[in-house]
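Shown here: the complex without one of its protein chains, the others still in place.
Per-chain residue numbering starts at 1, and chain names A and B are given in the order in which the chains are listed.
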Amino acid sequence: MDFNLTDEQQMLRDGARRFFREHYGFEQRRALLASESGFSAECWARYAELGWLALGQPEESGGWACSFVETAILLEEFGRALALEPYLSSAVLCGHILGRCSDARAGGAALQEMMKGRTRLALAHEEPGDRYDADFPGLVATRRGDGFLLQGTKSCVLDAPAADRLIVSAQPGGENGLALFLVDAATPGLRMNAYPLVDGTRAADIVLDGVRVPAACLLAGGAAARDLLHEALDRATLARVAMALGAMESVLQLTADYLKTRVQFGQPIGRFQALQHRLAEMFVEVQETRSILCCGLAQMGGPAAQRSAMVSAAKVVAVNAARIVGGQAIQLHGSIAMTAEYAAGHYYEHLLAFEKIHGDADWHLDRFARLRGTHAAVVHA
Amino acid sequence: MIDLLPSEVEQQIIDGVAGFLAEELPLARLRPGPDGERSADIGISAEQWHEIAGLGWFGLGIPEERGGAGFTVVAEMLVVREVGRYAVSPSISATIAAACLAARADSELLAGLLAGERRVAFASRLCAGSDEYHLVDARGADHLLVVDGMQAQLYGAAAFGEVRPVISLDDAVTLERARLTAGARPLLQEADSDIGHRASLHNSAQLLGVAEGALTLSVEYAKVREQFGQAIGSFQTIKHRCADMAVMAEAAYAQAFFAGLSQAGGQRDAAYQIAAAKVICAEAALANARSGIQIHGGIGFTAECDAHVFLKRAHLLGQMGGERRWVRETLLSKTGVVA
Partner (left out) sequence: MQLSCTPEETQFREEVRAWLRANVPRSKRPRTGLALRDYDLAWQRCQYEGGWAGISWPREYGGRGLSLTQQVIWYEECAAAHAPVGGSTFVGLSHAGPTLIVRGTEEQKRFHLPKILQGEAVWCQGFSEPNAGSDLASLKTRAHVEGEHLVVNGSKIWTSYAALADWQELLVRTDPGAQRHRGLTWVICDMHAPGITIRRIPTLSGTGNLCQVFYDEVRLPLANVVGEVNGGWDVSMTTLGFERGTAFIAHQIHLAAMLEKLYVMAHDLRGPDGRLPAIEDGAVADQLLKLRAEVAALRAMTYLSVSRGARQVVPGPEGNIIALCYAELSKRVYAFAVELLGNEALEMHDENPDWLTDYLDAFKNTIAGGTSEIRRNVIGERLLGLPRGGR
């Protein structure tokens, strides 16, 4: 495995970093947070222009063919800037599902629209009372005429308020399986209750009450649908690890700069040993996260069990690192980090949300143990 | 009325015990001699045992009409805290607990125990359901005290067979493996858990002594050891490590004696407090012992420095209690207390 970036990858990274430096200053971001949509439609249009929405999509569909490494590189820059646009939901999570279902008529068209920046999507799969297990949705899809009728509830659908289309996981009526549907958010019977998350990004609880969906909007069913969903979620989870890594590196740098400039007791507080050592610990955590991210990226194309295990490992390591880096960043800054007018607190809140999205550390530890056969070993003993 | 600080009388007890140990069984006895070997007589000699009996240590918590001093388990804890601090034989705790058991059972054994004529050591079961035990510092012991599932039993030494010495992690005590003979009957056995609780409190008090001993050792070293032109204790990371050790020791002290007072006062939540004390004191001893080695740097790794003594004693005491399941069940039970 070569850990060095290719020229193209470096260009992508440098370009993205420059873009965010110019368009995503702290005050601009705060204004976006307070706005109704919670993100920038102009930036979204730019993402389309820059081809970022097409990352990882097959060339035949008009995509930018590349490995998942490019996505991780880009998400790291998103994390560094704490960008608020619903890139992950549209381009990574739903984009992957659409990319694999582009033979389904509705899927292909939606993918094109998404890459051009004309439509945004969100994945609705978690339901109230679930604890991250998405395999057996309670929301039911029954055949009705030449289409389907969807009935049920989805909770904490990330980026739903910004989406005009949703990919909804449902249980095909009568069978104990899983199917994925593409649903227009404006369909009658679909109601959204939107709210901000702890980091200011948006989500919604969604009720689907007799929502009619044409047959062409069935994206996938059966075992294939389940595997696809797992694959998409694994990609989204690892992408979020990359984003968290960027956020951690950024807040580490912020903290290091603060320690050099903040003067108390007649000297920069970075001279105090206790703080120096704390910063060093943060640095080590960031390096560990980068390493495990590389491990995860290396498994992305591999067999599902290995891929999922490594993604879970990456999530667990990253959560642990995020707590240390985020928490210490606040402690080392002192009171100023408690305010919303300074970036440190925002990084913390992002990392806090990161912990909980697509499975917390406990859930991933459990999954890792199951996939690695640890549980089985205990049973045998 | 809440007072967790020793009264004048209690302070006298502490000073008396500490004074005796500093003189007769100082930590220095555990250091290797000029030949690089440890001296053979690091344990409590027969004469010293008699002196200790004469000083009344074994009967502190026994009612006066039975020949004791009429104090409570708190006074016993003050004694064994020093025993922990000086890494002296846990058999002192075993004998005190056995004396209490004998007093409650109105047994003739009591007189011999109080007079220092009979020595008791701990027998610690290897695991639940096993008949194998670790005998801790039991050479020359007349009786063995088993505390199993928080219930105490006193056996004659002959009840344990197939005795074979093993190399002890904590080599300040001898360690042997033995088998409790099938059908062996205890000489004394308690119906409730009073002695079991007492033994746990003794264990926590010794762990507290270890935690405090490690702290004192480290702070003294940090004040005198110089590097980079100044005492290492002026460097913040060392200073803060010492501060964290002080916090651990203070938490352990407060909880151990609060639990002791709760037991002595028959408080409803005494068991809960005792379980909490075990967790806190075990952690304090281990954490402080580990930090102590780190603060001593290279020399902390050697047997010439006392730091390792605390680490090993922390492990021994932590394992010996044998109440792990009871602690877990108690702390997870509904009787968590606020007021």
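One rule holds for everything that comes next: contacts are C-beta pairs under 8 Å (C-beta built on N, C-alpha and C of every residue); 3 or more make two chains touch, one makes a residue touch a chain.
Treat the numbers as computed from the prediction; the structure is a model and nothing was measured.
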| item | value |
| --- | --- |
| Per the touch definition above, residue among A:12, A:114, A:330 or A:371 touching the missing chain | A:330 |
| Residue, one of B:17, B:136 or B:219, that touches the chain absent here | B:219 |
| Where the unshown chain meets chain B, residue by residue | 1-7, 10, 74, 219, 222-223, 230-231, 233-236, 238-240, 242-244, 246-247, 250-255, 257-262, 264-265, 267, 272-273, 275-276, 279-280, 327-328, 331-332, 336-339 |
| Interface with the unshown chain - residue positions in chain A | 126, 129-133, 156, 195-198, 203, 263-266, 271-275, 323, 327, 330-331, 334-335, 337-341, 345, 348-349, 352-353, 356-357, 360, 362-363, 365-366 |
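Following the convention adopted for this analysis, only the chains that are shown with their structure count from here on.
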| item | value |
| --- | --- |
| Footprint of chain B on chain A - complex, ascending | 272-274, 277 |
| For the chain B and chain A complex, residues of the former touching the latter | 235-237, 240 |
